[in-house]
Structures are given as structure tokens and as C-alpha cells.
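Below: one structure in C-alpha cells.
One protein chain is absent from this view; the other protein chains keep their places.
To keep things simple, chains are lettered A and B as they appear, and every chain counts its residues starting from 1.
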Amino acid sequence: MSVTVTAPAGPEAPGQAAARRRPRRRWGRVLLPLYSWLIIVYLVLPIAVMVVYSFNRVTTGLPQVSFGWNGFTTKWYREWSNIPELTSSFWLSIRLGLASTLLATVVGTLLALALVRYRPPRFRGKALLEQVLFLNIAAPEIVLGASLLGLFVTINVARGFLTLVLAHVAFSIAYVAVTVRARMAGFDRSLEEAAQDLGAGPWVTFRKITLPLIMPGVLAGALMAFALSIDDFVTSNFVSGSSVPFPVWVYGATRVGIPPQVFVFGTAIFAVGILCAIASIFVGRKKA
Amino acid sequence: MEQPVLADHSGRLDGSRQGRPRLGKVLAPYLLSLPAGLWLLALFLVPLVVMLSLSLQSCNTATGACVMTWHWGEFGQELSLYHAQLVNSFYLAGAATLIDLVVSFPIAYWIAFHGGAKKNFFLLMLLVPFFVSFVIRTVVWEFILSDNGVILGGLKHAHLLPQNFHVLATGYAVVAGLAYNYLPFTALPLYVALERIDKRLLDAAYDLYATRREAFARIILPLTVPGLFAAFLLTFVPALGDYVNQQILGGTSNTMIGTVIQNAFLVNLDYAGGSALSAVLMAIALVGIFAYARLLGTRTIEEYL
Partner (left out) sequence: MQNRYGGDEAQHAHAIDPAIRRGLTQPRLSRRDMLKFAGAGAGALGLSALASACGVQGATGTTAKSAGVGSQSWWAKQKLHHVVNFGNWPYYIDVLNGKHPTLEHFTQLTGIKVNYTEPISNNVPFYAKIRPSLQAHQYTGYDIVVLTNNSPPLGYLINLGWLTPLDQRAMTNFYKYASPLVKNPSWDPGNKYTMAWQSGWTAIGYNSSVIPNPGSSVGVLFDKKYAGKVGMMSDPQELGSLGLLAIGVEPATSTESDWAKAATKLQQQKSDGIVRAYYDQSYIDNLKNGNTVVSQAWSGDIFQADLNSKYRDLKLLIPDEGGMHWTDNMCIPLYAQNPKDAMTLMEYYYQPQVEAVVEYYNDYVCPVPDARQVLLHPTGWAAQELAAMKPSIGLPFSTTANAPLVFPTPQYNQLSRNYYTYKSQEELTAWNNLFLPITQGA
């Protein structure tokens, strides 16, 4: 896998050769970062608007979100828990997101490991499994939701938090597996082999060698799973029973008008996400 | 010197081992994929097949009682009613996916190659906006893009746009919405594919006097192909079945097949029709995947021999 190259003997000054070896410096330093930050700003734009309008005053009547600016107030942050069902739906979605992300990441990563390392004939049914994964991604959410409701009714499982977790993991596994697998596709087995040569058992090898190396992919998959879960409406609507996840409540409230506290919760979720992002810098630095 | 015991993953015996490969080794792939396999079987495949079988049944809309009548005509019926919407969806989702691929590649490239210690930060920044509920995001986009809102109003005021110009209620708004909502689905797989490219290969290429363009075209791009495939797949197919963006941002003539399916299930309670259309959607996706994998499959496998 390693390539041995001898530098050509020649009259070049070392600096010149080095400069040619990294000609992407101009791109890398200016244009790409600028572009990337622009994209991030674009992605964050509607969230920023939401944050701004979470401080919007409501003049009279049923408190609801309004895009006509009425003045600044922190009232909605002080009265954030004013609407009991909204607050409980928010906490439900958080718990649901954490639970399903944890399960989906573990199950999906194991699956990705299997898919990357083994091929037929050692791994019979691999192709079939891959088709099933793609099918899971391709299936319209509404079919997943309706079919799961049918299943839960038939086997007489009460619809609630449990069925929500089961459903959320079911649609997240494929995304986690595909994401982790893409990361692992060029994974260098020699490190693992070296560890095992040195006497490490499979679990130790996994914990100390494999896992840290695939961690970026695993984290990406976990993030995807969490985003999918916390934002899921269609499937959740079908299998939630009388428990009401956050997106379901918000969508139902649009008939009357969504209360400003919805923007407060949205801001809170976003703030936590940003904090995680910032925290990851320090984690990354420690590793380096 | 003692011959090292090699961790042998092909199942072949080498001389220093005694007996057959341990049972654990043989079962490894199956054990690893067991949790996922079981979960998907019980909570995806079985209910899915049952639901799809509804497309062959005749259902009473009110009670939900269904009778198997092997009504293959359902597919033809639904397709003849809604083929225009299906084609529409291809155009809209396709455009959004292409935009996403073009837009995501540079940012994925930058994070992978120049992210350094802050890689995870940027990845999170790509995903965090999507932690916020789609209802909120779309309502806000509706506000931002409104005819006399912040952006368009300002441009019209400066006479840069005609007074009756509008973005909302057009196909462009739908594509923009789709591209926005599915961007992380494109960027993340691209990122992971780019990230795993061995930088030493690039160094080697430059040492061999490759230009920047050559290095990109002949090293980076080919190695990214599986990632491009994953990114395309993860974006196009869900976008094809999307309904929210078109409902809120679209006009009278951009109906996507996702909306039709949504209406079938949630307005009409026509489970047979909705299942038939969903089956068609998934069949198309599978055909596309199969064909693509054929083109890509052998090459990918060879790389890892």
C-alpha cells in the first residue's frame, strides 16, 4: 500500500519543490474557505431568522409567531414552559432522539463493519442486505409509517415511546450504515492485523485501533440519525399513539397558529448543536 | 524466528494454524449484521411487503378492510393518472440533486483536506440547521422568499427586478427548497469519501510532477466515485418522494409524486393506490441503483482485493 518514491536529484531549490508539491495553497487558503463559510451561512440563514423572531413581541391576542416585527422582548424565553403540551413534546423528542441515535449508531456501525470486511462467499446474502438498505432509503416515509402502524396493531403493541424508538431506529440504520461504510471503504486492515499479531484480542483491537479510526464516520452517522429523528414527522405521526413528538405538535398547531415558544425551542436545539460543534474543536485538538 | 500468526480474514488456512477456522470467525459477518438484519426484517421488510401487497387489494376507504383481489390493474391505473407528476418529480429532484452535488463537493473537499482539527466542527455546522424542525425551516423560507419580503422586496425597490416577479409558487422555489433540505445528505457522504483518500497518494502524484488538475482528475476524482454514488443516491431518491417543499413553496403545476402519495394515504385513505405508487417509486429507485452498481460494482470490489 505504501509507495516508495525517491526525490529526483536536480538543481531545484527545496522550497520550489515543496511549493509545487502543495500547489493548492491559494485555493486552500482563500477561495475554498470563503465558499464553505458562505454555504454554512446560507444553511444557517433561516435558523438565524427564527432566532431573531423568537424575540418578537406579540401585541395582542393569542400569542403566535409573527413575521411582522413588533419590538424586542425576552418574554418567550421567560415563559418558555407556558404551554404544557409543547414542553412535554419537546422533551419527548429529545429523549426519543437520543435513544434512537444510540441504538441506530451501534447497530448501523456493526452492519457497516460486516459490509466492508466480508464478501461472498464468506458473507452469503450480502448483496441482498445491501439492496434492503437502499430500499429503506428509497421507500417514501409515508409507506414506512403506515406499514409500521399496521404491524404494531396486528401484534398488539401499544403505540407510544417504544414504538417511536423502534420506528426511528428502523429508518436510521440504513443512513448510519451507508455513512460509516463509505468512511471505512479504504480502511487499512494492516493496523488491525498488526495489533492482533501483537496479541490483542478482537475486542481490544476493536476498541483501541478500529473504533478511533472509524470514529469520524461513526460520528457523522450518529449526527445524521439524530437529525432524522428529531425532525421526523410522517412516521412519528403514525406510530406515536397519544404521545406527541415535537414536529407533530408544531404541525398540528399551524392550524391555529404556532406559539412563539416553538421558536424558543428551535433556538435551544440549535444552540445545543452549535455548542456540540464548538466542543468538538477542543476534542479534536486534544487528540491531535 | 517464529513465523508470525497472521490474522487471516479469507478463511484460508495457513500453515501455522491448527484445525478449522474458529466458529467465531466464520460467523463474524453474520453476527455483526444480525442486529441490523433482524431489525430491518421485522420493522421494515415485513410491514413493507404487507403494505405493498395492499396495492393488489381492494380496500374499503372508511373501514380500512381490505380484500386480496390480485388487482394488478392498480399499477396501470395509478400510473396513467399520475405519470405527469412522476416525470415532474424526476426533473425537480434531479435538478436539486445536481445542484447539491456541485455545491457540496467543494465544501466537502475543503473540510476533508483542510479542515484539520476543526473537521468535526464544520461537519456539525453542516448538520445542525437540520436539527430544527422542517415546519419551522419551511415557514421561515416562505417568509424570506416572499414577494415583497426582505430579499425580493429590496431588489424590487432598487428596480433590479420587475414588480410582479416571484420566486414562491414556481418550480424554482421547489428546487431551491429541495436542494436546501437535502444538502447534508449530499455533503456528508462526499466528505467521508474524500476524507479517507490517502494523502500520501497525492504527495506521490505531486512528487511525480503531476499538475494540480491531473492530481485531481486522476487521483481524487476516481477515488471519490463511490462517495459520489452514495451522495447521489442519498439525495435523489428521498427528494423524489418529498412532498413538503412542493406543498409550501410550489405553485399549481409543480405537483410531485410525493404529494400524490401523501394525499392518497392521508386525504383519500386510498391505501391501495398509495401503495401502488410507492411501489413504483421504489422500483424505479432499485432499477437505478442496480444499473449504477453494475457500472461501479466491479471496480469497487477490485480496488479492495
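Here is the rule we go by: a contact is a pair of C-beta atoms (placed from the backbone, for glycine too) under 8 Å apart; a residue touches a chain by one contact, two chains touch by 3 or more.
The structure presented is a predicted model; accordingly, all values stated were derived computationally and were not measured.
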Report summary line: Given B:27, B:84, B:151 or B:221, the residue that touches the chain left out of view is B:84
Query - Full-complex contact with the absent chain, from B:161, B:201 or B:269 - result: B:269
Query raised in the report: Which one touches the absent chain: B:25, B:71, B:166 or B:212?
Result: B:166
Report summary line: Note that subunit A touches the absent chain at residues 58-64, 66-70, 79, 81-87, 146, 149-151, 153-156, 159, 237-238, 240-244, 248-259
Query - subunit B residues that touch the omitted chain in the full complex - result: 46-47, 49-51, 53-54, 57-68, 81-82, 84-85, 87-88, 139, 142-143, 146-149, 164, 166, 168-169, 247-248, 250-253, 255, 259-260, 263, 265-269, 271
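The working rule: only the chains that are shown with their structure count from here on.
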Requested in this report: Starting from the mean Cα coordinates of subunit A and subunit B, work out the distance between those two points in Å.
Outcome: 14
Query raised in the report: Touching subunit B in the complex: which residues of subunit A?
Result: 1-3, 5, 7, 20-24, 28, 32-33, 35-36, 39-40, 42-47, 49-50, 65, 67, 106-108, 110-111, 113-115, 117-119, 122-123, 126, 129, 131-144, 146-148, 150-151, 166-167, 169-171, 173-175, 177-179, 182-187, 189, 192-193, 196-197, 202, 216-217, 219-220, 223-224, 226-227, 230-231, 233, 246-247, 250-251, 254, 258, 262-263, 266, 269-270, 272-274, 276-278, 280-281, 283-285, 287-288
Query raised in the report: Once bound in the complex, which stretches of subunit B touch subunit A?
Result: 4-7, 9-11, 24, 26, 28-30, 32-33, 35-37, 39-40, 43-48, 50-52, 103, 106-107, 109-111, 113-114, 116-137, 139-141, 143-144, 180, 183-184, 188-189, 191-193, 195-198, 200-201, 203-204, 206-209, 211-212, 223, 226-227, 230, 233-234, 237-238, 241, 258, 261-262, 265-266, 271, 274-275, 278, 281-282, 285-286, 289, 300-301, 303-304
